[in-house]
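Every protein chain but one is kept in place in this view of the complex.
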Amino acid sequence: MKVLKSSIRVPVRFSETDAMGVVWHGNYLKFFEDAREQFGKDFGIQYLDVHAQGYFIPIVKSEISHKASIFYGEEAVVHIILEQHDSAKIVFRYKVINDTTKQVAATGMTMQVFMFVSDRTLELIKPEFYKIWEMKQNWIDA
Amino acid sequence: MKVLKSSIRVPVRFSETDAMGVVWHGNYLKFFEDAREQFGKDFGIQYLDVHAQGYFIPIVKSEISHKASIFYGEEAVVHIILEQHDSAKIVFRYKVINDTTKQVAATGMTMQVFMFVSDRTLELIKPEFYKIWEMKQNWIDA
Amino acid sequence: MKVLKSSIRVPVRFSETDAMGVVWHGNYLKFFEDAREQFGKDFGIQYLDVHAQGYFIPIVKSEISHKASIFYGEEAVVHIILEQHDSAKIVFRYKVINDTTKQVAATGMTMQVFMFVSDRTLELIKPEFYKIWEMKQNWIDA
Partner (left out) sequence: MKVLKSSIRVPVRFSETDAMGVVWHGNYLKFFEDAREQFGKDFGIQYLDVHAQGYFIPIVKSEISHKASIFYGEEAVVHIILEQHDSAKIVFRYKVINDTTKQVAATGMTMQVFMFVSDRTLELIKPEFYKIWEMKQNWIDA
């Protein structure tokens, strides 16, 4: 599969831990969001660029598999990969590494679709601006 | 001082605790928000009513004093009071009771102002709809 | 499949919305948590009961599929079902209804495992207390 890759270091906030002393499971979706931000910066396709084209790109599906905990004081590194798809959806895969223990803390996936800002209806085919952006990228084998 | 009063019971979410095993301090601002919601319902002045009048009412000041912890599994009750003021600001005071221990967990204050949705500038005098709402209320001594 | 069911009404907090004006996707995991809490109360198996038996029950897998948005001012109702499994895992399925529009806003799943509080290692077989709890329940067909 052809992919584009990026990664980001995420320090763990105290407020993100829970009473088990580790990062609360739901906060991994924030780490995924941080990784998408970094990806957007690296490849010139940030959320606001997409918005300027008249689209929201809401998350329609997300999955997280937790393998190991991240304790307060530890750092996470999130690796993000964009998969190439023919249909009008944006699928990212994630691997969260506990950079202190070097263990895989979690893996995950998010799927986004294109929605018109104007009337919040779904765009069923790939928007032109996105196809152009895709063509310009230097996709590599995963 | 003349006030209007309300209160709400808030169960403590696991995700709201931190690695000290208690509610993370910043989450009290969510409890305050819950109390404002309840107040809005009780007195017919919800956020969306205000928005329909053309105003945002952003928080411009907030204060929290923590007196005791709330552990996971305990319940909080938030008491909220609206103070009567002449100027174009909305001042609520809060008391958060740990309903399991009956201790005061925190007290606090928020101040909101009126901002035009249209251009996000400040409204310096009390909007007419708000003055009318105030007049209809049955204010009591604090 | 044999299941146990519960449900809970969840008012949408303003702080839970995002710049698209709807509930931020990650916050559905908090709604799922609220539903597990309610389930625990209804069936006498709350987090702290489990903890008292010497176990954490961390989430090892979660999935959310978003079908429709929930705007601020709308209310969600979360339906939760516990599936009966032979292995040492706890699998809940969720359906989040936007109670204002009556649309299904999201469906989801979480899987939890048993972990010893003492050394944070995994318990690979169903703990005795949990088997006893399961036996006492009145499972119904899904």
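Labels A, B and C are assigned to the chains in the order they are written; within every chain, residues are numbered from 1.
Please note the rule applied: a contact is a pair of C-beta atoms (placed from the backbone, for glycine too) under 8 Å apart; a residue touches a chain by one contact, two chains touch by 3 or more.
A quick note: this is a predicted structure, and the numbers were derived from the prediction, not measured.
Taking every chain of the complex into account, the chain not shown here touches A, B, C. In the complete assembly, the contact with the undisplayed chain comes from B:25, out of B:25, B:79 or B:95. Of C:15, C:65 or C:107, it is C:15 that touches the chain left out of the display.
Considering A:37, A:83 or A:123, the position touching the chain not shown turns out to be A:37 (whole complex).
Contact residues of chain B toward the unshown chain are 20, 22, 25-27, 29-30, 33, 56, 58-66, 69, 120. By the touch definition given at the top, chain C reaches the unshown chain through residues 14-15, 17-19, 21-22, 24, 26, 71-72.
The chain not displayed touches chain A at residues 11, 13-15, 29-30, 33-34, 37, 46-48, 72-73.
In the analysis below, only the chains that are shown with their structure count from here on.
Overall, the chain located most centrally, as judged by its C-alpha mean against the mean of all protein C-alpha atoms, is C. Centre-to-centre separation of chain A and chain C, using mean CA positions: 24 Å. Taking each chain's centre as the average of its CA atoms, chain A and chain B sit 34 Å apart. Between chain B and chain C the centroid-to-centroid distance comes to 29 Å (mean Cα coordinates, whole Å).
Within chain A, residues 22, 26 each touch two or more of the remaining chains.
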